[in-house]
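Below: one structure in structure tokens.
All protein chains but one are shown in place.
As written, the chains take the letters A, B and C, and residue 1 is the first residue of each chain.
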């Protein structure tokens, strides 16, 4: 988002390929990678059971839905918060409870942010947060959870376990922050599984090659990863996994490109 | 796809809004609607248990993934076939087995097509299909499953139950086709749940209104549903469901539109 | 339960085999059968989408967990009510929200009872029930949902659709009851899928045979289905499904029956 803001202000000096928009990047890295590595981080940092917990995921973008999917898969009762009405409906239709953070924080055992925005958990939410709640961030910078608000309410934190800081509120509630609010999948986990990084690196390498070969034709703007690169990486990955898929027959290709057939 | 083919051949005489591309349409209608109504059709037509069956879904587009998701949710062991490598990988990462139809048909108890293409199940697949396999179509026209091939191998079918035709192959295998290969969710089921049709009709109505108001500015081309209509329908739907969501604060909006913040 | 009550009061005149306790009975019939047939009934009766709905399941016995599992699989947000603390914890650990009916009824779009007990939804719950809530019973008799209480609050119902009665409360809320509170999977659905009835009938037949052969040795009491019959039915079913499983080697059998091995 922010790169595009830069572009629209005409401050971008050269063409950029936004690899984060490649299917093979967001599918693997953001959705499946962040989904798993968040809980790698969780287990390493807390060694607490996920099953049976009320777990709030802030944001239902690719990262958020990866986290929600895995949290559900590990037995949590998942609540989603969103600001976008379409994503909110998707979360509802996927079987998650959707409510505002102000309500969700009152019942959450765990809150994980994945929005790319700031102050997603802020003072108004912390005021009513449930005793013992654990806060972690898998989104972006360490400003998704307001540390300033945590310190205003709970003073200087005490490190109770590697990666876990305890804030003790005046009324006795104890709130836990993982990895000082920085990315918990990188901080406490081992980061993304290797096969995901392979995938992301392939896209970056092929995109750089594409940039170098087509530089002269391109404007100083933000481009998507060319569809061919995306497909090529997918094809290579399937091959490496030993998975075969169907091919369109000649008749099928004709049918799809035409509009005369069908009944 | 086919409308765009028409457009690219310059045979389109007026502007068209492709309502099928609206988020609120494909989310509800194609994914969640088809997902459920396919199994409404299944239960009505066959009264056979889904749990424990090997169920092959041909195609992992919106309809296909709705069907796969619900089949898994009803306890089936789901296999997906695809021709697109990226969709194939998504199916793999979602925990489904992916293989060519030629192999899948050998072990399938149930095959449901949802591709929008023709001859997805054809002679080469039927030759090795498992005895007792039930074939249904939730995709498009009645040519996804080749009835010609079925008749060549099994002769004229016998109606063994309302909506169910039995083809008896010379070697004794019996194959069942639902609703003569026409859409099983419309043929045997009651079609989409009403709340889904509401949604689709809202989009169509608002799109028509948009067309009539903006007709003069538009070219004879295929347009997507304007984002505002999509959002408006989502907002109305959430309200009807009694679900509240968060709103961006002024600071958050600033942050997202800028590129100076963050650490 | 009630047969055993009869037995403990010495009013039972002959030996009885409780086929409902056979693994192959409760697994198939109660868990997987009721799970699917409840939603067959639901779709036939209402044609409403399950995805995105708040669905309350009363009781987390075999039927209840079958229903909860399928409701989740169809995209509902599932809440479970229970009176047994161990079952309640299981439901929590399986990712469901657990709360008392008095609270659950306030937010439910759908309530399905599966307890084998009476008045599971009664006046105190109906007083605060959410407008538009649909009530169905997949448990036992038509007294799980108190029709007396419904009529006291809503008067004589109006049939708004086959299988659906509307009770209109004085404050305008409209509550719907499926199949007059009788079993919705039998009333509106087609009952259990055929392969499940096969299974249940096999157990009944083999149990009757066992009874006739062993009658003289048996007391007028409630017996469980002999383990051999259960296993035999399972073996036959696997064979019919074309599924092979492992066998213990001689060394493994020895190991399992001994206590000397291991490190």
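Quick note on the criterion: a residue touches a chain if its C-beta (ideal position, glycine included) is under 8 Å from a C-beta of that chain, and two chains touch if they have at least 3 such contacts.
Keep in mind it's a predicted model, so treat the numbers as computed, not measured.
Under the touch definition stated at the start, the shown chains contacted by the missing one in the entire complex are A, B, C. Screening A:74, A:98, A:203 or A:256 against the full complex identifies A:74 as the residue touching the chain left out. Contact with the chain that does not appear here is found for just one residue of C:92, C:110 or C:149, C:92. For the options B:60, B:96 or B:255, the residue in contact with the chain missing from this view is B:96. In the full complex, chain C contacts the hidden chain through residues 1-3, 5-6, 23-24, 27-28, 31-32, 81-86, 88-90, 92-93, 98-101, 116-119, 140-143, 230-231, 234-235, 237-238, 241, 243-249, 251-252, 255-259, 261-263. The missing chain lies against chain B, touching residues 51-52, 54, 72, 75-78, 89, 92-97. On the side of chain A, touch with the chain left out of the figure occurs at residues 32-33, 35-36, 39-40, 43-44, 47-52, 69-70, 72-75, 189-191, 193-196, 241.
As a working rule, only the chains that are shown with their structure count from here on.
Averaging the CA coordinates per chain and comparing them to the mean over all protein CA atoms picks out B as nearest.
Averaged C-alpha coordinates put the centre of chain B at 31 Å from the centre of chain C. Chain A and chain B have CA centres that are 27 Å apart. Look at where the CA atoms of chain A average out and do the same for chain C: the two points lie 38 Å apart. Across the assembly, chain A contributes residues 89, 92-93 that each touch 2 or more other chains.
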